[in-house]
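A single protein chain has been omitted; all remaining protein chains appear in their positions.
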Amino acid sequence: MTDAFISLQSIRKTYGPVVAVDNVDLDIAKGSFFSLLGPSGCGKTTLLTMLGGLDKPTAGRIMLDGVDVTSVPSYRRPTNMVFQSYAIFPHLSVGDNVGYGLRRQKLDRAEWQHRVDAMLELVHLKGYGDRQPSQLSGGQMQRVALARALIVQPKVLLLDEPLSALDKRLRQSMQIELRAIQREVGITFVFVTHDQEEALTLSDKIAVMSKGKVLQCCPPTDLYDLPINREVAEFVGEMNLIPGIVKGCTTETVCISMPSFGDQQFPVGGRSFSKGDKVLVAVRPENFEIADGPEGRELTIVNRAYFGTHLHFMMTGEGLETPLTVSVPSAIARAHGKAVNSDRMTIQVVPETAVILPQAG
Amino acid sequence: MTDAFISLQSIRKTYGPVVAVDNVDLDIAKGSFFSLLGPSGCGKTTLLTMLGGLDKPTAGRIMLDGVDVTSVPSYRRPTNMVFQSYAIFPHLSVGDNVGYGLRRQKLDRAEWQHRVDAMLELVHLKGYGDRQPSQLSGGQMQRVALARALIVQPKVLLLDEPLSALDKRLRQSMQIELRAIQREVGITFVFVTHDQEEALTLSDKIAVMSKGKVLQCCPPTDLYDLPINREVAEFVGEMNLIPGIVKGCTTETVCISMPSFGDQQFPVGGRSFSKGDKVLVAVRPENFEIADGPEGRELTIVNRAYFGTHLHFMMTGEGLETPLTVSVPSAIARAHGKAVNSDRMTIQVVPETAVILPQAG
Amino acid sequence: MRKVRLFYAMIYFIVLYLPIVLIIAFSFNDSVYIAFPLKEFTLRWYQAAMENQQLLSAFSNSMIIAVTTAIFSTFSGLLAAMATTRYRFRGRSTATILLFVPLALPTVVTGVALLSIFMMTGLGLSLGTVILGHLMICTPFSYGVLVSRFEGLSPDFERASMDLGEPPLTTFFRVTLPLALPGLVSSLLLTFTISFDEFILAFFLSSNSPTLPVFMWSQMRFPDRLPLVLALASVVIIVSSILIVISQRLRSKQA
Partner (left out) sequence: MRKVRLFYAMIYFIVLYLPIVLIIAFSFNDSVYIAFPLKEFTLRWYQAAMENQQLLSAFSNSMIIAVTTAIFSTFSGLLAAMATTRYRFRGRSTATILLFVPLALPTVVTGVALLSIFMMTGLGLSLGTVILGHLMICTPFSYGVLVSRFEGLSPDFERASMDLGEPPLTTFFRVTLPLALPGLVSSLLLTFTISFDEFILAFFLSSNSPTLPVFMWSQMRFPDRLPLVLALASVVIIVSSILIVISQRLRSKQA
């Protein structure tokens, strides 16, 4: 814990009666791509601006590379930010924007130009130095903002939803480029986003935030496969939550009785349960199986949506409070006939792919 | 063609030198859910407002249920619109908003109230009649706009991106509800969207528009599986386009020589080719196969992204101008080892799932 | 940096409000001389003002002029604002600039010009001529207030109403007018204040029926009437402040 590159210790930020960040502890490894993921208003951007020194925590301590930077102002802190708005200075050329942070280094003109050109090349904007910001597209603005922050060689680069203003196609190619640049420069990136797909795609590690708190902090695969609670499960990808009650428990398996699917055995997965616990069996839409086995239940299709590769069915049945979403590859669905509304289909839960969550929270 | 419920005939709309809609012909069947899909600025909203009488075509004719309505103003046309902004009157209560269009029917108070209440119930807002619009959430506003348009029992309901202001989760549940309401009231819906997933999910038929023209008009499955040209293929879902040259052609199959994948036979699929044609072999990311067969080619992984159910690889190789995107189910990817960057992987094109498109356009 | 600015802001407000405070203080001072130290507290200047027939007639002239001006300039401003925001036409931004140019004229010049026109055409001078003059300077303000209101209103409201079966005229009364209401009230208050406070046009064009500012001016020749003028000014200050606060509140609410 203490050898982390960045360490946020009991960080708290309040605006009057509003608690924006509530006692957050986080460690970020050197050279990693770390994401703060959460819905708008969850405190992720506030946390980022405090890391950058643009905002001061109400309480807590920020350690960066072994130094306490809590009260170091942003203009003396070795962090740089790519703003969501990009904040490209409209009165300066692209080159002057990129070289903005070099003034204090008192370089001669040739050296300055050399550094700016090298940085523009890194972000694939070679030869754009003399253009005006108004002539740039959204994706180019994003690159200028990136170059301007990287040229001063920060220890940490902070990115505040830098891709949210771009359209889908451009966003995907910028994601790939961003990851490539991060690998090239080797700087620690702290990335804020509300887009779970983006976070899963880019990050080495993700902290999921909600209402000022960190709910879970782990690598992307764990987040998708082993969400820690209902909120994380519902925020990251689509998740069906089937209520049930623990009937019995061994060291290996737990038996859960579901009104909808009857009794089934599930692997414990390192958690502990006691008899009578109210739990939720969390199943991803793609993890149901269409099968007539003994564990199968016949459900009624209430809606059917075509998503290209997959068909999504909304299904209701006895004992289910909310309809289940079941995703079936188009080819398999075709094999089962038309499967239109009001048809019935037998599906079953595959215990190995399900996660058992506490019902509360 | 002539028995279509709505028929747009050679519709053209220009604003000064700008051509917003360029000679569009469309037929829409009674009671269907019809979508106009395209990027912003493609003319889809202009087409919708012309259908609603809020804009007049520069040239062409609009037939509705056998009547020429081209010059009928919106307040006398049996169409109603759900605006993108919802346009809920802020000075009226929810009930007065919903009952706004009933004035001309000169109902007595009790009958008016009855009709408004029934409509609020349809959109799941029972008891909201006395609220002010400022107290509503985005999803509720959307329903009020829907109820207000449906209460006057239009022959056609026009929807201008009604879901674009909602967040992802709400949008999905509103999609299902919208489809359910359409089935219940049986009115023809014409739906404008730039979201291809939304169009694929909801529609009976989709017209893909670009630069004022309709590129393709067909059911959702055909649009995904058999795009008519490069533009449609790239707009609807992700698509890899592998350049190649026709080497030979029979009535059943066409042999295409690709610099990247060598020579392969593809089904003709009703199109005609001649030797020497430059073509694009269009393959969806999920339709590649990981296999060491004779048709396989060894490519290098340049990027790897985790999307929960699937891993997306960006791969380059000899003869490829742009990297391919290959989607592999997580389970299969695991079976092939770590598959990290710079690893090599052998994939092949499955001829039955590929579409051959002309290189131009 | 921050403290310097706040300090400066304080000084600024004190200087800005000093004259107002002094006017009110001396209007309650039991002396005809405007000099420190203050004497006894008195209401006699207010009483004198209440009993001055000339003053009361000037007040009634001012009220008639200001109310009429407010109504007509708001009506004109409404039509102009609807024309420029609801219809696109060539030269629209030029029209907006042209509307504001007359505001840049010294009112002395406008006054002379209007006086010449009224004398030349034989219209003569009356409360009506003052109203015409005030309409010239108030309408651009009405227009400004209402344009910003209309620009903040999506045309979708009117389009939705038409789509729901209401022809343009009923749409105007059922949708446009109620939505423009805060702007209309704000425009009425603002133009009332401007007209009520205006001096030069009133001086040139009011003939023998002076308005309140003209009356105050005429009293300045008699030094012993100064406290009376201050009492009157205090009343105007309070009423004007209330109107301007209401109007600003309405404008910020509508935003």
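Chains: A, B and C, in written order; residue numbering restarts at 1 for each.
The definition used in the following text is that a residue touches a chain if its C-beta (ideal position, glycine included) is under 8 Å from a C-beta of that chain, and two chains touch if they have at least 3 such contacts.
From a predicted model like this one, the values you see are computed outputs, not experimental measurements.
In the full assembly, the chain not pictured is in contact with A, C, by the touch criterion defined above.
For the options A:Ala4, A:Val19, A:Leu122 or A:Val152, the residue in contact with the chain missing from this view is A:Val152. Checked against the full complex, the candidates C:Ser31, C:Gln54, C:Ser207 or C:Gln248 give a single residue touching the omitted chain, namely C:Gln248.
Although one chain is not drawn, the whole complex shows that of C:Val67, C:Leu181 or C:Ile237 it is C:Ile237 that touches it.
Residue C:Phe36 is the one among C:Phe36, C:Phe173 or C:Phe222 that touches the chain not shown. From the options A:Leu54, A:Leu170 or A:Val268, the residue with contact to the unseen chain in the full assembly is A:Leu54. Although one chain is not displayed, subunit C still touches it through residues 1-2, 5-6, 8-9, 12-13, 15-20, 22-23, 26, 34-36, 76, 79-80, 82-83, 87, 93, 95-110, 112-114, 116-117, 119-120, 136, 139, 168-169, 172, 193, 196-200, 212-213, 216-217, 220, 226, 229-230, 233, 236-237, 240-241, 243-245, 248-249, 252.
For subunit A, the residues in touch with the chain missing from this view are 52-54, 73-76, 79-81, 83, 85, 87, 89-91, 100-101, 103-104, 148-149, 152.
Criterion: only the chains that are shown with their structure count from here on.
Path length between subunit A and subunit C in the chain contact graph, taken as the least number of steps between touching chains: 2.
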